[in-house]
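Quick one: the structure is below, and I'll ask about it shortly.
Missing here is one protein chain; the remaining ones are kept as they sit in the complex.
After this line comes chain A, so read on.
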Amino acid sequence: MAPQHLDSELKLLKDNVLELMFLVKNQLEKGQKALDDFDEELAHEIMANEKRVDSLELTIDRDCENLLALYNPVAVDLRFVMAAFKINSDLERIGDHANSIAKYIADFGRKIDEDTLETMRLDKMYNTANEMVSNVFNAFITEDTDLARKVFRLDKTLNKINREVSGATAELIEADISQTQNYLYLFSIIRKLERVGDLTKNIAEELIFYIEAKVLKHKKMKSKNNNGNDK
């Protein structure tokens, strides 16, 4: 066993995952800006960056495979590699959603009026999703599981908005049927951001698995007063 080599390989893996996380976080934030400002150029930039997301995903997959095959990590090292492997996949899918949203924005063809944005609660949805991704990013850097746990509560906010906005979308369509396609685009963005929330929650669970060796997946919230400490 070569612990120094193992440590440097693990650090490289962490750096790569952080780079991907940072990239995906930016993709999502740029998406919000592109939507708010109807910035087609920025939307195209997001689409162009998708290649970097895919490329980094492949690099991280290879890093994980090499670490498992060559170093046989155990205990906390094994949990880290397993978590990194799953987080990698979650990040790539968040990147896909950011890319799809950018395509909608580019296809939309005009700035969305403030009232519609307000009714569809897109800013609240985006702000919450961005906060979740920022939390897991910082939690990964600092290995702070309390911060990671905060995303569980935020995910509930996204789920709630997602449920409520379907009714609002129907009302908007009824009021102006000629805008049906555009409203459906916007509703698709809401749905994609809700999925971003689910994926970010998965990342938080993986971080907790790696740091605390606790499996939170598929567990129900134990009580209302535990501040998202369990799910």
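In the analysis below, a residue touches a chain if its C-beta (ideal position, glycine included) is under 8 Å from a C-beta of that chain, and two chains touch if they have at least 3 such contacts; residues count from 1.
One rule holds for everything that comes next: contacts and distances are computed from a predicted model.
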Protein that the absent chain corresponds to, by UniProt name, given "2-oxoacid:acceptor oxidoreductase subunit alpha", "Phosphate ABC transporter ATP-binding protein", "Thioredoxin" or "tRNA-splicing ligase RtcB": "Phosphate ABC transporter ATP-binding protein"
Sole residue of A:Arg79, A:Lys103 or A:Arg191 that reaches the chain not shown, by the stated touch rule: A:Arg79
Residue of A:Leu6, A:Met47 or A:Leu117 touching the missing chain in the full complex: A:Leu6
Selected residue (touches chain absent from view) among A:Leu18, A:Ile141 or A:Ala213: A:Ala213
For chain A, the residues touching the chain missing from this view: 1-3, 6, 72-79, 213
